[in-house]
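The complex appears here without one of its protein chains, the remainder shown in place.
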Amino acid sequence: MKSSQAAGVDPEFARRVRESFARQGLMAHLGAQLSVLEPGLAEIRVAFRLELTQQHGYFHAGVTGTIADSACGYAAYTLMPVDSTVLTVEYKLNLLAPAEGEELIARAKVVKAGKTLTICSADVFVRRGGEEKQCATMLATEMCLAGKTDHPRKR
Amino acid sequence: MKSSQAAGVDPEFARRVRESFARQGLMAHLGAQLSVLEPGLAEIRVAFRLELTQQHGYFHAGVTGTIADSACGYAAYTLMPVDSTVLTVEYKLNLLAPAEGEELIARAKVVKAGKTLTICSADVFVRRGGEEKQCATMLATEMCLAGKTDHPRKR
Amino acid sequence: MKSSQAAGVDPEFARRVRESFARQGLMAHLGAQLSVLEPGLAEIRVAFRLELTQQHGYFHAGVTGTIADSACGYAAYTLMPVDSTVLTVEYKLNLLAPAEGEELIARAKVVKAGKTLTICSADVFVRRGGEEKQCATMLATEMCLAGKTDHPRKR
Partner (left out) sequence: MKSSQAAGVDPEFARRVRESFARQGLMAHLGAQLSVLEPGLAEIRVAFRLELTQQHGYFHAGVTGTIADSACGYAAYTLMPVDSTVLTVEYKLNLLAPAEGEELIARAKVVKAGKTLTICSADVFVRRGGEEKQCATMLATEMCLAGKTDHPRKR
């Protein structure tokens, strides 16, 4: 991140992002936590549970993809204006190693922030016995919807 | 699918795939069901719950990605040999519309089956008031690990 | 394509797209031709030459990616307003088989047309001795820049 980008950052970005994260029912259901949040950066962690496994007993790639996607979206959202919401346009995930361990950690950063589109990358690590091993990498395109609320619409 | 590919299909593919699906803790945690299974095809469905939402109250893209990924993996696995397991190498997901509705349905098919790698695509639909609307599309690369068990390793 | 989308198509879309194609120096350098153009659809063909090969003597994946990307961009551009230009945001290409043959053919279509973003897919075929074989598939995100010219800027 260049400082010129950070210069225009909404001073209340952390509150805005954390409130959005708290509204995501899936994050609570997976037990995920937003552990780091800085302009252009976000980290999400989730502890191992049997409810999160694939057939061999490791973290399911769906959990890996979900926390990496949310981390990319929120890394991008830190740099977006107050009166906006963020949307994932698309992402690509490469799985590099079995996600076998006690905790899964997705670390995302903004690669290029634009007015409409922001490109992010994330690396995902699995912690096992005190050691972290990279198990996945993501490249994602996020979209800023200006003038739209990040809250659910009234029905 | 060409019939020449289907010709060599393991006659017990359905049992093998359904047992693997049943071992995925995440599928039960999301409430996902393997609703269709044929050689080269798989469909997974999940009903709406607040535990599956993103910040606007729709299905989270993580759920979309998870069931599309599992559907691609199992579509590929139907065509793999008895004594093998399947691994997702990578996938790319494009989100086309908000996933607002009562049920999310991922339909995957094999595009090209190979000895080591199988390429699959999936379309994801959201059902709302009796109508289905496409909300995502995926392109995925699956890998066959021959001679490896699909069960958890003994520890 | 739904007819509701086609309803608003610029009647002069073909001239607009063909002029843009003709300005792409790379298309001439590869010997590529825009062989089909309809609302939401584009096909690009290129004949085999040694100048287009990879190390085994087949069409280079770069040629495959280039004509598939251009076909996606122009399929999307057929549906964009008169006063706009098109930009590829990103694409993903899966190579399915060696591109060994006399001609390479990329067929692209619009999957979802939006005001800002349009999602396209393309299948690429290689023709050899009268038979076509699919050798690649692409998923691409295109962006409409409204109010911008598709011509080079004056310097």
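As written, the chain order gives the labels A, B and C, with residue 1 at the start of each chain.
Just so it is clear, contacts are C-beta pairs under 8 Å (C-beta built on N, C-alpha and C of every residue); 3 or more make two chains touch, one makes a residue touch a chain.
Since the model is a prediction, treat every value here as computed from it, not as a measurement.
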For the full complex, which residue in B:Q24, B:S70, B:S121 or B:T141 touches the chain that was left out?
B:T141
Where the unshown chain meets chain C, residue by residue:
20-21, 23-26, 28-29, 49-57, 60-63, 65-67, 69-70, 85, 87-95, 150-153
Residue-wise, where is chain B in contact with the chain that is not depicted?
89-90, 92, 116-117, 141, 143
Considering the whole complex, not just the chains shown, which residues of chain A touch the missing one?
92, 94, 96-97, 111-112, 119, 121, 134, 137, 139, 141
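Here is the rule we go by: only the chains that are shown with their structure count from here on.
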Between chain A and chain C, what distance separates the C-alpha centroids? Give it in angstrom.
32
Cα centroid separation between chain B and chain C, in whole Å?
29
Quick one: chain A and chain B, Cα centre-to-centre, how many Å?
23
Would you please write down the residue numbers of chain B that are in contact with two or more other chains?
92, 94
